[in-house]
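All protein chains of the complex are present and in place, except for one that has been dropped.
Lettered A and B in written order, each chain numbered from 1.
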Amino acid sequence: MPNTPLAATTDVAVAPVSTSSRGTRILGALTLVSATVTILYSFWFSKADVELGNTVRILYVHVPTVSIAYLCMLANAVFSGIYLWKRTAFSDLMASATGEIGVLLLGLTILAGMMWGRPTWGTYWEWGDPRLTSTLLLFLMYLGYVTVRNIPAPRSARNTRSAIIGIVSALLIYPVRMSTEWWGSLHQGRTISAPGASKIQGAQEFALYSGFFTFMFLAAWLVIHRFRVGWLADQAEAGQLESVIAERRAESAGDLGLGKVH
Amino acid sequence: MLASTISNEWAYVGITWGATAAVIGGYAVMVLRRGRRLSRQVPEDQRRWM
Partner (left out) sequence: MVHAIWLTFRKDLRIEARTRVTVNHVIPFVLAVVMLFAFGLNAESTLLRRATPGLFWVTVLFAAMSIVQRSAAIDRPDGLPDALRLSGLSPTGMYLGKTASTFVQLTITEIVLAAAMVLMYDVRLDGVALIVTAIPLGTMAIAAVGSVYGPLAAGLGGRESVLPLLMLPALAPVLLAATNAFGVAFGTTVGPGWRWVGMLGMLDVLYVAAGSATSAALLEET
């Protein structure tokens, strides 16, 4: 029921018909500028690596996505914990937004890892590599989080369940990494590894840092929008529930035909 | 693939960057659209958390 269709054009209004605000527009602009710089430095200003050739350009996406994904999972754990303690809608919606965006970034990390592995190791997947294996495991764990989160349920039950999964999953991040590392050391896979930060210099280093900022801005922008969508979805559901209850009440009061006009 | 090592490398670089842009772009569009659709269903004073 769009009661005021004019509100769509005047976005300075208190509640526009979208999830954007001045904050998100600034963040969005920062993301675009930063992305342009990253692309220029990744393809134009930086040279191919001596050892890795052009595949080093994959790392300008791979390394930032995985770092920001871990940051998202950390935020998810913190907000899940706060939810079980304070039970606020804010912490729940923040946990859900960071969880979903974390999964998205983990998925992209795995894809970039596979695309990097093929030309450097000669295979898309290397089970002996703890980074790939542990990322896959975390991806599946947080996919479970997002899946349960999206199952329709009474709100407080849904929130509590996803918070529990968020906390259990976060506790596993370290053991997952440690077990895949020990396991990988048994298999002695190919020994070529991504060059450490110390080996990457100059324009390459700048591309990497610029990538970090790009994905940081991007993730913040996405989290805010996703948070607002989550809020709206809950409000819309509550509104529907209210109108159904009102209808029932009108029916039972016996004034059928008087109270409700569709 | 018949191409030389150099252009071969570029294919993997291209897939990575292309897929990343497509997935994030697609997700962003999905979120923004859903936000617009839901905003219309929610009374004005309840649209924002704060």
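Just a few scattered comments:
Methods note: a contact is a pair of C-beta atoms (placed from the backbone, for glycine too) under 8 Å apart; a residue touches a chain by one contact, two chains touch by 3 or more.
As the structure is a computational prediction, the values presented were derived from the model and not from experiment.
Across the complete structure, the visible chains that the omitted chain touches are A. Within the full complex, the residue among A:L30, A:A48, A:A89 or A:L137 touching the omitted chain is A:L137.
Of the options A:S91, A:T180, A:Q204 or A:Q235, the residue whose C-beta touches the omitted chain is A:T180. Within the full complex, the residue among A:L30, A:A48, A:L71 or A:L84 touching the omitted chain is A:L84. One chain of the complex is left out; on subunit A, the residues touching it are 84, 137, 140-141, 143-144, 147-148, 151, 153, 156-157, 160-161, 163-165, 167-169, 171-172, 175-176, 178-180, 182-183, 186.
Here, only the chains that are shown with their structure count from here on.
With centres set at the average Cα position, the gap from subunit A to subunit B is 11 Å. Here subunit B touches subunit A in the complex through residues 5-6, 8-10, 12-13, 15-17, 19-20, 23-24, 27-28, 31-32, 34-36, 38-49, going by the rule given at the top. Across the complex, subunit B is touched by residues 1-4, 7, 14-20, 53-55, 57-58, 61-62, 65, 89-90, 93, 104, 107-108, 111-112, 115-116, 118-119, 218, 222, 225-229, 231-233, 235-236, 239 of subunit A.
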